[in-house]
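The complex appears here without one of its protein chains, the remainder shown in place.
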Amino acid sequence: MKTAKLLLYCPDQRGILSDVTRFISDNGGNIVYLDHYVDPTEQILFLRVEWGIEEFRISREEIERRFAESLANAYDMTFQLYFSDIKPRMALFVSKMSHCLYDILARFTAGELPVQIPLIISNHSDMKYAAARFRIPYHVFPINKENKLIQEQRELDLLREHNISFIVLARYMQIISPQMIAEYSNRIINIHHSFLPAFVGAKPYHAAHARGVKIIGATSHYVTDTLDAGPIIEQDVVRISHKDTVEDLVMKGKDLEKIVLSRAIKKHIEGKILTYKNKTVIFT
Amino acid sequence: MKTAKLLLYCPDQRGILSDVTRFISDNGGNIVYLDHYVDPTEQILFLRVEWGIEEFRISREEIERRFAESLANAYDMTFQLYFSDIKPRMALFVSKMSHCLYDILARFTAGELPVQIPLIISNHSDMKYAAARFRIPYHVFPINKENKLIQEQRELDLLREHNISFIVLARYMQIISPQMIAEYSNRIINIHHSFLPAFVGAKPYHAAHARGVKIIGATSHYVTDTLDAGPIIEQDVVRISHKDTVEDLVMKGKDLEKIVLSRAIKKHIEGKILTYKNKTVIFT
Amino acid sequence: MKTAKLLLYCPDQRGILSDVTRFISDNGGNIVYLDHYVDPTEQILFLRVEWGIEEFRISREEIERRFAESLANAYDMTFQLYFSDIKPRMALFVSKMSHCLYDILARFTAGELPVQIPLIISNHSDMKYAAARFRIPYHVFPINKENKLIQEQRELDLLREHNISFIVLARYMQIISPQMIAEYSNRIINIHHSFLPAFVGAKPYHAAHARGVKIIGATSHYVTDTLDAGPIIEQDVVRISHKDTVEDLVMKGKDLEKIVLSRAIKKHIEGKILTYKNKTVIFT
Partner (left out) sequence: MKTAKLLLYCPDQRGILSDVTRFISDNGGNIVYLDHYVDPTEQILFLRVEWGIEEFRISREEIERRFAESLANAYDMTFQLYFSDIKPRMALFVSKMSHCLYDILARFTAGELPVQIPLIISNHSDMKYAAARFRIPYHVFPINKENKLIQEQRELDLLREHNISFIVLARYMQIISPQMIAEYSNRIINIHHSFLPAFVGAKPYHAAHARGVKIIGATSHYVTDTLDAGPIIEQDVVRISHKDTVEDLVMKGKDLEKIVLSRAIKKHIEGKILTYKNKTVIFT
């Protein structure tokens, strides 16, 4: 079944749910999913609603305009509209480590991720052979202090050319510059190898080992201008012991990183994430 | 804020969400919670909606009738209505073990459970002192094969007299008879000390130890006429190793049992559980 | 079966395990437990060994001296000796919250904790009734900036008088002064309501909510002079969502705190913790 998915947030008011659901059902749409959350402090309503569009009486091209005129403008809504049969276009950024890359490509090949992957970008050529195995074009942009902004500009050109809708940093070991973040606001997903906000920055497994924690974690988040401080999408943890060396933590952490990153990618693809004031609302 | 909570299920049809939300907002109610699920196989819609009633234009006493006339009858809805300021009346059944009992009473004392506990029923006098510590009346009904039905009848009389709305079996080691189950259908919560459906019946920790599992669990469920086969409300697990004896499993299991049972009690009190065809829909 | 438990650490050398196990078996002890860990960076050997003493040919009073003369001095060992039938004497410190207190007392009553609890100390009288329910003497020492050191001195007198071997801070909301820490070095167990090192200090649930994490945790650790930075004994976590308010986090966190604290108490009682350079070795 083909569906339209509407994500929105706006100041809470009496009648919004009633009006939105009426807009859909009066136009012949059957709601298959509705989830709703009112932030009690901010008094902001978040809504995700999905309905079958095959018998919907408004054409795809018209829905945005009609919804804006009917409701969104009046209620001061910020909204996005997706269609279930249109696959978003994802770019992967990698450096030298293969585990997240293989995990994503294996899922992609098995049909687990309804997405297109037009290209992989890296600052190193190490993973070229892995990309080749899955027949995804691989572009190398070596980066140093001097050329960073120029190289990112070239990357942005490539992303635009390929109509990329979101970026996944699959253990990409470069800090992204504000210009790229601005262009892909809330559309760059990073995986950080710690249970944020613990162990921000480089070498979190070393830091975790030094502190003697009994559990380590991984965190996927949208990239913002403040390092490792963007809105958190997903986290998970695994138990460790005093017997685990830093190398053991790296190994155990890899499994976490793969799973936490892939869950975040999936939520993003399904249009189940709304971001507000550096926090995420994740619909289930 | 005082709220009304409406739980319902019915065959899915276009327009239900719109009609229910309009019924609330047209009568001056502001929706603070709405969650919704359509079972894709059964084509049954499940809905939980909660709204502020202080400015609601229909009186508490009238809501049920008005909702039935306006919508429930037409859509063939099964529904329940609760009010946030009315505490349900819970009876505890215990045998000889104290851990779940103390856990529930400690939570109750600390105000964690918005409930009344008019009485505790047991087939043994062992826990009388614990009940006394928390000043809850404790009634002993010794049970053997001969007197079982008569004693349960006396228990039922007591439950009716105290207007009990639901029963919690806090490690009560007696099988409940069909007559009591019928009177408290989907209102008797049991805690089983295994990860159901593994290890149904007696001595599940012994069975888990014998099988050599690496994880044990606990399961809370509504009691039905088939032993340990009722609708599951909540489950959780804990990791064990070959070093754990049966006694260790019992000890580790106790922590699981307490938490899994208390989560189930809480969901029940909050009116967040709908039961359909031996499965639960648990709203979040 | 009565056992002796020996915990030790020393610089690693060839032959230590052989010599220690020979010391035990040559004197008629049958080893029922041995766990061993060599820190690969520090080259320190940690050992826990437990043996039946009923047929042991060295008397209890002599074991320490004989072991020191035979092996400990030569290998530069730091060691502790416990006997399974001697229950350590634990003091509880509480403030106003009841959940950890009830949890510990309920476990104690049920025989889960092989310990003595001669007294409870508090800076408030709120929990006096709870202590009374379990018939444990309750001492109130109100604390303010001016009297803090004097009151702690009085507490120390009381602890000495009652021969207290270790202290549990069951959500005791006062910072412990260096004098008390020095006297009970690695023998004061605290429960911190966050996944340390994230959210050190006051109001961690507020901080976790503000950061938008998807998982919260609790940490038990030995108290040192640096706030919330002592050796970590145990941690655990629970998943939360954007729907959880700070109050929900407090509620979910309470269950974590109880379990994480009780696991740490148990490990301490069983003599399964060695501390070295601000980290713990936890034997299983």
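Note that the chains take the letters A, B and C in the order they are written out, and that residue 1 is the start of every chain.
The rule we apply is simple: a residue touches a chain if its C-beta (ideal position, glycine included) is under 8 Å from a C-beta of that chain, and two chains touch if they have at least 3 such contacts.
All figures in this text were calculated on a predicted structure; none of them were measured in a lab.
K.L.:
Can you tell me which of B:155, B:234 or B:257 touches the chain that was removed from the display?
P.N.:
Candidates B:155, B:234 or B:257; residue touching the omitted chain: B:234.
K.L.:
Just name the one of C:7, C:24, C:100 or C:168 that touches the chain not displayed here.
P.N.:
With C:7, C:24, C:100 or C:168 as choices, the missing chain is touched by C:24.
K.L.:
One chain isn't shown here. Among B:40, B:142 or B:201, which residue touches it?
P.N.:
Residue touching the chain left out of view: B:40.
K.L.:
What residues on chain C make contact with the chain left out of this view?
P.N.:
The list for chain C reads 12, 14-15, 17-18, 21-22, 24-26, 28-36, 38, 239, 284.
K.L.:
Going by the touch rule given at the top, which residues of chain B touch the chain that is not shown?
P.N.:
Contacting residues on chain B, toward the hidden partner: 37, 40, 195-199, 211-215, 217, 231-237, 241-243, 245, 278-282.
K.L.:
For chain A, which positions touch the chain that isn't shown here?
P.N.:
Residues of chain A in touch with the missing chain: 97-99, 102-103, 106-107, 109-110, 112, 133-134, 241, 243, 251, 254-255, 259, 262, 284.
Keep in mind that, in the parts below, only the chains that are shown with their structure count from here on.
K.L.:
Could you find the two chains linked by the most C-beta contact pairs?
P.N.:
A-C
K.L.:
Averaging only over C-alpha atoms, locate the centres of chain B and chain C and give their separation in whole Å.
P.N.:
36
K.L.:
Can you check how far apart chain A and chain C are, centre to centre, with Cα atoms defining each centre and the answer in Å?
P.N.:
42
K.L.:
Check each residue of chain C and list the ones that touch at least two other chains.
P.N.:
241, 243
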